[in-house]
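Supplied in structure tokens, the structure appears directly below.
Moving on to chain A:
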Amino acid sequence: MKAFADKLFLNIFHIQAADSPYLALWYVLMMFLVSFILLNFAALFAGIASYVERRIAARMQNRIGPNLVGPQGILQWLADGLKMFLKEDLVPQTADKFIFRLAPYFVFAGLFGAFVALPFGYGIVAADLNVGIYYILAITSLVVVGIISGGWSSNSKWALFGALRSAAQIISYEIPTGLSLMLVVMLAGSLSTQSIIESQGGWPWEWFVFHSPFTLAGFFIFFISSLAEGNRVPFDLPEAESELVSGFNTEYSGLRFLIYPMAEWANLWVVGAMVTLTYLGGWQIPGVRLETIPSSVLLFLISITIFFIKTLAVVFIVIQLRWTLPRVRVDQMTLICWTYLVPIALICLIGTMIWMLAFPWKSVFGTAIRILMSTVGGSVMIWCMLRARHNYVIDKDRFEKLKGIPAWYPPWKLP
Partner candidate 1 sequence: MKPAEVYKLLIDRFGEDLILAYVETRNPYIKINNGYVQAICTFLRYNPSTKFAFLSSISGVDYPQRNEIDIVYHLFSPFLNTLCVLKTSTPRDLPELESLESVWKVANWFEREIYDLLGVRFTGHSNLKRILLPDDWEGHPLRKDYKEKNSYHDMETMRPDPLKVLREKNEKSGKSQ
Partner candidate 2 sequence: MKNPAKVNEAIRHLKPQAAPFEEEMSLNFGPQHPSTHGVLNFLVVTDGEVMHQALPNIGYLHRGIEKLAEMTPYSGFMPYTDRVDYLAAMFANQVFAMAVESLAEIEVPKRAEYLRVIVCELNRIASHFIATGALALDLGAVTPFVQWLREREFINDIMEALCGARLTYNYMRIGGVSVDMPGDLPDKILRFLDHFEPIIDEYNRLISNNEIFVKRLADVAVISPIDAVNFGLVGPNLRASGIGIDLRKTLGYSVYPDFDFEVPLGKGFRGALGDAYDRYMVRILEMTQSCRIIRQALEKIPGGEYRANVKKKLKVEENEVYSRVESARGEMGVYLISDGTDRPYRLKIKTGSFTAMSIVEKASQGLMVADLIALIGSLDVVAPEVDR
């Protein structure tokens, strides 16, 4: 980021940044600019994700979903946000008012802080920290502080239940998350998000996920524990609306309430981007060598597009899971973590170490295994998609036969 700021400074004022007396001011200005862009990106993504999620859910459930505000209801999230703004900011009489008001800021800071170290394309990252992965893990842990203090200070038993569940859940799942990230860190030899991506390649067999059976398992462990850390189904225990009314945010209203769901949706991006950058090759362009990217704006754009497509695909799967699976019970949640994920993650860690020594990245056998695994993995994915489509077509035909009206509209023709 600093290099970029320097370069921009040079281009605008034609003075070397280091020579300028206003250097500090310039950096501060750039800092504000970047955080403005990131915050807006995160907020926009959260908003649009909320709309998209509702539309996808509606599709999955033979409904239409929000379609009235703007063309195809695309502005629904703005209307919802506006509504939340206008609501009264209620604080319960018996709440610990200071902590109650403070808690959403923790959640806000925790999630949006993670965006600083997340890359968006080749060289496009707000701060390419050399401890990037640890920074993201650490800053997202702030969320649990916000949730616990929010739930506790509400002075409501339901909120307390949600907060305690959240504490148990997020703290437990930090461990498999960290362990499964260790595999990647080992393979890349770096904690920086950009270097992790750079040490992978563009083709699927150059991604870390297909490096060995151990990393494949590690990928799933990381995905599952990311879901749990982001309070997504099947791990949405802290707010389990059919059990705990609304969990930790039961007593919140208005803008303070808005922070929680917004952070949850923004977290979708964090989950997607983390999975993409650690295991799925990040923004790497297939068949293009790393050194050639800076020379062309087009390749820049392609790298951004690739990163977005991968991330959004992961986000889409997370959304689909949410509308498919039921919720696990609280003891099952900890059971999954401590008896399955953590031991398997440890085994994967050791297994990957041995694999790295036995079959180096460039060795023939290692490459063959990677190609084989990626082919099988891709085939399984395509088979799943075809099977889903097959089932869907049967159901569609049945519906049309019964009702005489089409069951499916293309998105632009939806009622």
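In this section, a contact is a pair of C-beta atoms (placed from the backbone, for glycine too) under 8 Å apart; a residue touches a chain by one contact, two chains touch by 3 or more; residues count from 1.
Behind the choice of candidates: all candidates are chains of the complex that A comes from, given by their letters.
Because the structure is predicted, anything quoted here is derived from the model rather than measured.
Colleague: Any copy counts here: identify which of 1 or 2 touches chain A within this complex.
Modeller: 2
Colleague: Can you list the chain A residues touching candidate 2 in their complex?
Modeller: It comes out as residues 57, 60-63, 157, 161, 164-165, 233-234, 236, 240-243, 245, 323-332, 391, 394-395, 398-399, 401-402.
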